[in-house]
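Every protein chain of the complex appears in place save one, which is left out.
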Amino acid sequence: MARVVDSVELAGARLLPAEPRRRSAAARFIRRQPLGAAGMVLMVALLATALLADVLATHDPVRTSSHVLVAPGAEFWLGTDNLGRDLYSRVVHGARISLVIGIASTLLGAVLGGLIGLVSGYVGGTTDLLSQRVMDIMQALPILILALVLAASLGPSLPNAIVAISIPIVPRAARLIRASVLAIRELAYVEAARALGVRHPRVALRHILPNTIGPFIVLITAQLGGSILVEAALSFLGLGIPEPYPSWGRMLSIAAAEYAEKAPWLVIWPGLAISLAVFGTNLLGDALRDTLDPRLRGS
Amino acid sequence: MPLRRSVRSVRLAPVALLLVLALCVPVPAQTPKSGGVLAIHPLSAPPSLSPHEESTIATVQPASACYNNLVYFDPARKQESESSIIPELAERWSWQDGHRNLVFLLRKDVKWHDGKPFTSQDVKYTFDAVRGAPDAAAKLRVNPRKLWYENVEHIEAPDSHTVIFRLKRPQPSLLLMLASGYSPVYPAHVPLAELKTKCVGTGPYKLKDYRPGEFIEFVRNPDYFVKGRPYLDGIKWVIIKDRSTQIAALQAGQLDVAGSGWNKANAETAKKGKPALVVQESDSNVNVNVLVNFKKAPLTDARVRRAVNLALDRKAFKEGPMLGAATFGGAMLPRPAGVWGLPAAEVATLPGMGDAAKQKAEARKLLADAGFGPANPLKLTVSTRAVAIYVDPASWMVDQLRQIGIEAVLEQIETGVWHPKMTRLDFQVALNLTGIGIDDPDANFFENFKCGSQRNFSGYCSEEIDRLMTQQSETLDRAARLKLVNEIDRRLQLEGARPVLGWQKQWAVHWRHVKAYPQHENSIYNVTRFQDVWLDK
Partner (left out) sequence: MRGYVAKRLLIAVVTLVGMSMVIFALMRVAPGNIVDVIFESAGYVDQADKKQLERELGVDRPIVVQYTRWVAELLQGDLGKSYRYDMRAWTIIKPRLPVSLELAGLALLFSVLLGVPAGVVSAARQNRPVDYVLRVLSLAGLSMPSFWLGMVIILLFVRSVGWIPSVTYVSPLDDLRANLWQFVVPALAVGYRSSALIMRITRSAMLEVMREDYIRTARAKGQRGTLVVWRHALKNASLPVITLIGIEFAFLIGGLVVTETVFNLPGVARYLVDAIQFRDYPVVQNLVMFIAIVVVLANLAVDLLYAWVDPRIKYGRA
C-alpha cells in the first residue's frame, strides 16, 4: 500500500505505480516466478485448445460410430468411448466447455461479488452490515453443496450450470473486495479527494476501484480453477452440463459407472485434462498473487 | 498257450463290463445343500418394498423373496407361458363358464411371517385394492397396474380357502398376470403404508434388515409351507450404484451373483478378469423404443413420422449402443424367446431394418415431400431421461437424425419430471425403455397402445386396433389368438405407433458354487423368489 500512496498526486493522478517498460517486466516475472511462467504456458495452451478445438480435433466429438471402446491407436488417438465417439476430439472440445463455463461463472460471480463488496465497503453502515450477513449465509455452505442444490433446482442446462457455479464465488469476491475497499477508504488521499468535492461514485470508481484490481485479478485466476473443478464435480454427479456438450466431468462420470476396467483411457485422459487446466490456473494465480500483493503470499 | 490267452481275455471281460456299466448308469444329480447367504445386487436402490405400488424391477427383485403369489412361473423353465405356471398359494385352479370365472382353491397350511394364518380374505383384500374396487377395504396410494384388472367385475371368497375372480368377459391372460412378480398377495391385517418399508409375506424368506440405499437383508423362513425349502440361510441385496464396482465386487467374491442392468461389455469384463465365473445370457423382454408424439406438429404428418422411423438404422443400433447384443422385432418380444412375436421374415422388412443408405435416402425424400429440406430443415428435440442407459441410445438417435438433415438436439429430463412430461405429451420425440412385465399381449397392448391409456405416451389412437385388442384378449384358441396378435403388431409397426429400436438381452454372472440360479428368456421380473437356489460350498 505504501507504494501506491507515494506515487499519488491529488487531482486525478495515476494511481498505479509508473510501469517500467512492458518487456522487462515480463522477463522479470519469468525469472522471479518460474512456476508462474509455467502456469502461464498451461493457460495459453488451454486457451489455444479451446479456440482451435475445431482445427485440433480429428473427429466430430458428438458423432457416434460402431467402433465402441476402441483402445488408443492410429485412427482414434486416445481411443473411443462406449458410443464410439473419439475421446481425443471430445477432450479437445471439452477444453472449450470448461473454459467457457469457468470464465463465465467466475466473471459473473466475481463481478457481482465485487460490486457488492465495493458498495458495501464504501457505503458502510447498515448496508454493509446487511450485505455482510447475506454473504456469510452464502458462504456457510460448502461450495459443492450449494452448487449441487442450485443445479438440482434449476435443472441441467448450460446457463443454469454457469449460474449455479457462480453463486458460491459471490461471497468470496465480495469479502475480498470489501477488505480492499476498507483499507483504501481510510487513506489520506481519498479523504482529500472528498474534501475537494469529488462526488462519491467518482471517488469509488476512479480512486478506489483501480486499486482493487490487483486482488481482483488474483481472485479471478484462483477461482477459475475452482470453477472448473466444481463443474467437473457437478457433471460427475450428473447435475452439470447436459449432453451433447462434451464436458470433462461428464466423461468421467459415465466412465466411472461403466467401463473403468475395460477402457481405462476413458478415466485417465479427461481427468488429466482437468488437472492440468486447474494446475495452470493455480500456478499462475499463485505467481500473480506473489507479484501483485506480497502480503497475501501463500494464503 | 490258447488257454492262457483265453484266461487273459476272461480277466479283462469283467473290467470291460464294469466300465460299460459305469458309463451307462447316469451320474446322480447333485443333492442341494442347505446353508449360506446369497450376496447379490439389485438394478438400483428400490424406492420401496411394495411391488404393487412400484413399476421398477428394483423393488420386485428383493421383495419377491418375501412374498408368494396365487400362482407363479416355474423358475426352472426358461420360457414363461401358460404351460409353465405352477401352484403357489393356490393348490388348484380352474376356469369356468368359458373363461369368465377363475376359481382358486387355496392351500390350508400357510402362515404369514407374523404367525397369522393365510386365508382367502387376504387374496380378496389384495386384488380389490389393486383393481381399485369401490368397496375395497384398502386403497393403494399409487396404483400402476390397475389396468391389468380392469376386466374383473367382482372377487368372491365363499369360504376361507376358495377365491373366485368373476370377469366381465373371457380373459385367459388373467392367470398369467397373477403369476407375475408384480402380483404378490398382501396380508389383509397389515396397513398398506407399512408394507413400503417392511415386508410381511408368506414367502420363503423373512425381512431381516432394510437400510435404504445400502442393503436389504433377508433370512430363511423356517415355517415356509414348502417343506425343505428354501435351501439358503438368507439373501443380502447389496445396493451398488457403480457398474464397475459391481463387477469388481463380483470378481472379489463379495457378491455371489451380479449382472442386473449389465450390458455385454460388463459381462465380458467380469469374465475376463475371472474366467471361473459363469455367464448366463438370454433375452429379457425389455426394449428400447421411440415415442413419437402423434399429436404434435410436425409429427402429425405421417410422412415425417415414417422418415424418423426409417432414419434409425436398427443394425447400427445393435452394433453401437447395444454392443452387438440385441434382437429385432415388433411390439411383442420376437421368437423364439417370445411366445407372440412376429415371424422373423416379417421382422426383416420392418422400417429401419433394410439397407441403411437406401432407407435414409427414402427418409430424406419423405421429408422433402412434407416440405422439409436443406432450405427449411426440420428441427426436432429428442427427449430422454437423464440416466446413462437412456442418454447413450438417445445420443445415438440424435446423430442418426442429423444424418438425414434433421436438426436434432438432445434434451435430458430429470426423474420426477419425465413421466408427467410424457403423460402431458409435452415432447416431440423421445427415447424410452420399456420392460414388459409378462410376455403377454394383454399386459403390453392395453397399457401402451389403447386410446387414452395413461401410459400411451405417443397419443396414438385407433379404434380399430382397440377393437382387435379386446378381441384377441377374449380369444381362447391359441393359434387364432396368435394370428390376431400378429395382425395388431403388424399394424402398429406400419403406423409407427412406437418404433422399437431393439430388444435387449440380460446377463446373470455368478460363481460356480451358485446352483439352480433361474433366468427366464422372456421376462426379468418373475425369477427372484430364489426358493430353489442353493450354494455348493
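As written, the chain order gives the labels A and B, with residue 1 at the start of each chain.
We adopt the following convention: a residue touches a chain if its C-beta (ideal position, glycine included) is under 8 Å from a C-beta of that chain, and two chains touch if they have at least 3 such contacts.
Everything numeric here is computed off the predicted structure, so don't read it as measured data.
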Sole contact to the chain not displayed, among B:455, B:491 or B:515: B:455
Per the touch definition above, residue among B:54, B:122, B:313 or B:362 touching the missing chain: B:54
Sole contact to the chain not displayed, among B:137, B:361 or B:417: B:417
Contact set of chain A toward the excluded chain (per top definition): 35, 133-134, 136-138, 140-145, 148-150, 152-155, 225, 229, 232-233, 236-239, 249, 252, 255-256, 260-261, 264, 267-268, 271, 274-276, 278-279, 282-283, 286, 297-299
Interface with the undisplayed chain - residues on chain B: 45, 47-48, 53-56, 59, 141-144, 193, 196-197, 211-215, 236, 238, 240-242, 245, 248-249, 251-252, 254-255, 414-420, 423, 454-455
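Note that in this section only the chains that are shown with their structure count from here on.
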Residues of chain A touching chain B in the complex: 62-66, 68-69, 82-84, 155-156, 238, 242-244, 254, 256-262
Interfacial residue positions of chain B with respect to chain A in the complex: 241-244, 247-248, 263, 265-266, 268-269, 273, 316, 319-321, 323, 386, 388, 391-392, 394-396, 398-399, 409-412, 414
